[in-house]
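Missing here is one protein chain; the remaining ones are kept as they sit in the complex.
As written, the chain order gives the labels A, B and C, with residue 1 at the start of each chain.
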Amino acid sequence: MSDSPLPFTVTPSEVAREASDISPGAQKTVKRLGVWLVGACGSVATIAIAGQAVMRRGLGGAIGLVTSRPEFASADLAPIESFVFGGHEIRKTSLVASANGIMRACGVADVFESIVSDLEEVDGRIRPGITRACGREIERLGINVPPIASDLEAIRLIRKDLDAFKAELGLTHLVVVNVASTEAVVDANDAWQSLSRLDEALTTEPSVLPASSLYAYAALSAGDAYVNFTPSLGSRVRALNELAERRGAVHAGSDGKTGETLVKSVLTELFVRRNLKLRSWFGQNILGNDDGRTLSDPMRKAAKLHSKDQVIRRMVGYQVETGVGIDYVQSLGETKVAWDYVHFEGFLKSQMNLQFTWSGYDSILAAPLVLDLVRLCHLAQLRGERGILGALAPFFKDPMGSAESAFVAQDESLLKWITEEHGKTLQ
Amino acid sequence: MSDSPLPFTVTPSEVAREASDISPGAQKTVKRLGVWLVGACGSVATIAIAGQAVMRRGLGGAIGLVTSRPEFASADLAPIESFVFGGHEIRKTSLVASANGIMRACGVADVFESIVSDLEEVDGRIRPGITRACGREIERLGINVPPIASDLEAIRLIRKDLDAFKAELGLTHLVVVNVASTEAVVDANDAWQSLSRLDEALTTEPSVLPASSLYAYAALSAGDAYVNFTPSLGSRVRALNELAERRGAVHAGSDGKTGETLVKSVLTELFVRRNLKLRSWFGQNILGNDDGRTLSDPMRKAAKLHSKDQVIRRMVGYQVETGVGIDYVQSLGETKVAWDYVHFEGFLKSQMNLQFTWSGYDSILAAPLVLDLVRLCHLAQLRGERGILGALAPFFKDPMGSAESAFVAQDESLLKWITEEHGKTLQ
Amino acid sequence: MSDSPLPFTVTPSEVAREASDISPGAQKTVKRLGVWLVGACGSVATIAIAGQAVMRRGLGGAIGLVTSRPEFASADLAPIESFVFGGHEIRKTSLVASANGIMRACGVADVFESIVSDLEEVDGRIRPGITRACGREIERLGINVPPIASDLEAIRLIRKDLDAFKAELGLTHLVVVNVASTEAVVDANDAWQSLSRLDEALTTEPSVLPASSLYAYAALSAGDAYVNFTPSLGSRVRALNELAERRGAVHAGSDGKTGETLVKSVLTELFVRRNLKLRSWFGQNILGNDDGRTLSDPMRKAAKLHSKDQVIRRMVGYQVETGVGIDYVQSLGETKVAWDYVHFEGFLKSQMNLQFTWSGYDSILAAPLVLDLVRLCHLAQLRGERGILGALAPFFKDPMGSAESAFVAQDESLLKWITEEHGKTLQ
Partner (left out) sequence: MSDSPLPFTVTPSEVAREASDISPGAQKTVKRLGVWLVGACGSVATIAIAGQAVMRRGLGGAIGLVTSRPEFASADLAPIESFVFGGHEIRKTSLVASANGIMRACGVADVFESIVSDLEEVDGRIRPGITRACGREIERLGINVPPIASDLEAIRLIRKDLDAFKAELGLTHLVVVNVASTEAVVDANDAWQSLSRLDEALTTEPSVLPASSLYAYAALSAGDAYVNFTPSLGSRVRALNELAERRGAVHAGSDGKTGETLVKSVLTELFVRRNLKLRSWFGQNILGNDDGRTLSDPMRKAAKLHSKDQVIRRMVGYQVETGVGIDYVQSLGETKVAWDYVHFEGFLKSQMNLQFTWSGYDSILAAPLVLDLVRLCHLAQLRGERGILGALAPFFKDPMGSAESAFVAQDESLLKWITEEHGKTLQ
């Protein structure tokens, strides 16, 4: 990273070079694939890292990994075992401590002892994170945060950490995944509209983007992949997509579709295809982990609810009364319980209902998807794709680059992308 | 119908003539489409007939009708309003009496008065049905049944009623739908294997087929469409498909997919596509209508449970512990409540669960599908199709002519059949 | 009512006279019992009035009426049929219109036609209500409200209506029941501490009490019974109890215990008596009637949630994590659905849970309790009781005059009051 005032805007020629660096055959020689987790000691990151360690030690299978389905076998994805982890964390904590608590809370503590040394190794590669325009709730947590005066300084710091990680481990590919706590909603800024305006603003204003987007800038500017698994802003900014396109980087998001929303997007098929009229769909989530606690910040709750609440309307094509609640119930720990009540109308205006209760561990559901996304982003890197990866829509509540809301259709598109596109790169 | 001993076996030349009778343009001139319901005063038939009357009088919309979805608009299906109903019924009752009770129980009684005269008109076209090898529970109900000595006599009687209905009303097309109570499971008979053996057996043995199959024989021998909306045997016999193929008749079945199984076949997508391991799926149904009462006959319950219990295993491709219960709770009336408990395993062998409660009116959910099936069978008739209509799989729990168990995929195939095939007939 | 500046403070001698007016034998000669409903066209009042009409016409039984249980037979309560209704209403509407909508929404519309004339009769006795310090949501509804400058003027107006009702119909006893929408929480006022201070404030300040308490003042000052079926302030003010004691009036409240809270107060027995540790109890209510809509006013929602949320803690005697949500889902109409998730700990610290879904019609559940409360207040009047009727605790979420939270114990106390106290008055 240079010290120029607009360091991250790259010229098309640079892009071409970077992109062409990746030959189709490179995949075979990839030894280790870099994975950088923002929120590295959070519950999702912890289970992702612990899970990879468990798999590497041959202690557990691949249940919950989408890319372990037979349909993905032909794609020759990077093995999960090849992942090497680093990350940013704003709290004073460790993966070992986090895993000890979370794995117990998810009922999977029996393999903890076997992987302590793996977790300690990753702990050595976790760097202090940044908090900028995240909302008070997150900023209160951020006690392990270096003093930073501007967004520009933050980007440089992040970029330095990413570069050092890659250099130290000799990594050719890196996927950065945001699994940090959800940020408060921020007001849109005109500077987000183009890369030139953004770069201009970054040199003149102290605060232009929230932390999630600063991480995205750093990653994309380095040509690395960026995935936003949270409802925070991340790379959902026109300027950042421009950066990705120029630097030959891929990005995807946002907000991992793990539980209630997933059920919703599947169940809605029933009503649409049977022409039953949805009258209202009310969902209530209760959860007891840090994610639940930080959601007590109303601004951040709003961000979360927004992406949860739109799936149904998009799928049915008419106005449905919907409501989603999230409340923190500490005693539940990592368990997330969602109750949904669906009121619908059938033939002759008869009134009927369906209700469901989903009881799952959010981190356990999310973590394998993070590993899947890394593999798929890496595939896109190898294929020389750039910009938004719309094909990854089935992983997200609020997918970028896809107008499809139905989960089954999203997944079918992903399978098509895997096979058709793969063929193209092999020509 | 001749008096020859093997009256229903037709020669290929006959078939050709019948099929070619139907020109692509005939659709435009169809005035009335005959619909013959076996179990004409049962709850499904009653709501279907009442619903059509309500629609014809402009008192209600088309919610719950699959073929009202915009995707079906191009197919130029026969309007619901063109249907004219007749049927067989084994009990001493009337549509008016039945509708009075059922519509109240489903909370849709406010339109009852407006359609009494329509129901009375259909009542005048309902003929005594037959009960043969149906199980004791049904036979106990059958107090309005003519004395019949053999299956052959039964087929002739049914055929006579169908022929008279068509002649009287000048109908060119007829669709027979079995919506009678579920029969007890019957042992397979070697004579079912080919039409020649079946015809032979019919002349020598008094009882070869259960009632549902005798209705199918009568309908298919006349070149009419036959739909089995129940889990009874119906046309699921090699010999009867041979009859359909020869006579240029279409048939479809079996067991309408209206409630719990529909939810199952949609929800299973979630587990399959997220690679979550289903460990067990237990479902319990309680219902209070006649359907529930007759299911108290254990033999007939077995028939029902069989088709409900196989959807999941087929979709996931591995052995899942499944169980389905059906119990009669009189106080529920037409309401059917299903509770399903799904135990699944995720990443790192964590254990999670999903449960749902479906509370619907089975007849209300089933009736529009019966109307849909009539329209679609009629389309197939116009197109000159013959034999099993596998494209109608999304309507059935245990579809004939389709290996697909996933509801979304079944529905996509139906949409393709509607459009692609339609193109073909227009050439 | 005199025009003196402190008109409602009565002297002890007056009280004695009024109380002694009521001889034990009076009950036999009571022809008609006056019932005045504040919120007379609301859903609870409508069902109460409609229900009494149905009973009087012999069209329906006494299901849901607590005082119809055999245990109450000996108490010789006033027959429901003897009730004669009047009331206040702030909206431009009628009982007939309200009943037409609500009875349909509760699935009990088949008796509507039979009672229209009864409803019209009561409509003729409904007077414009008042809105003072009720919160914006209610004040927006109040389009049928006379212009009033002070609380004092409001009390006089209410009192005039009550007096006129009694005079016109020759009623010796009147029970006023508040079934109006829940008011916003108001800040406590020092003037509430004693009747003399309250009377002083009423002459000097324009606004001292919310509407519910002004109705209470008017009723109690006339020696009539006052029941607060809502969580609004009502007579829960020291000064008003002083007024009741002096005037020989009885009062009770507050917040009718109809659904989720009732289930809670019964289920909690299980955990207490089995020594299972409640860890958290989260409840979510969704409802679609006017009550739900006005609860969208956060201040009024707070009032409601407060009384719902304390039952459990009181019963178990230790700190339990509790949460209660109420949300408006219009499509549900009169149906109220509550989902509660109870997390508890058993032997060896094992974690278990219980969840329930309650699906009921709030007005249908509340209305018979209103009729019960009228009968029981009238009994207390006949017995010459005065002040708070703590024995009526089982009817309320937040009972005045009772420290008992367990429903079964509350009900046992009521039964004891009925029988023991009754004996006392007969001596």
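Methods note: a residue touches a chain if its C-beta (ideal position, glycine included) is under 8 Å from a C-beta of that chain, and two chains touch if they have at least 3 such contacts.
Only a predicted model underlies this, so the values are computations on that prediction, with no experimental measurement involved.
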item: Residue of C:47, C:155 or C:219 in touch with the missing chain, whole complex considered; value: C:47
item: Which of C:33, C:106 or C:250 contacts the chain that the document leaves out; value: C:106
item: Selected from C:215, C:358 or C:396 as touching the chain missing from the view; value: C:358
item: Residue of B:59, B:169, B:332 or B:415 in touch with the missing chain, whole complex considered; value: B:332
item: Touch list for chain B against the chain that is not drawn; value: 279-280, 282, 284, 286, 321, 323, 325, 327, 329-332, 337, 339, 341, 343, 355, 357
item: In chain C, positions touching the absent partner; value: 47, 50-51, 54, 60, 62-66, 68-69, 103, 106-108, 111, 262-263, 266-267, 269-270, 273-277, 345-361, 364-365, 367-368, 394, 406-408, 411
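One rule holds for everything that comes next: only the chains that are shown with their structure count from here on.
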item: For chain A placed onto chain B, the superposition rotation in degrees, Cα atoms, nearest 5; value: 180
item: Equivalent interface positions on chain A and chain C, same or different at half; value: same
item: Between chain A and chain C, centroid-to-centroid distance (C-alpha), Å; value: 52
item: Sites on chain B at which at least two other chains make contact; value: 107, 357
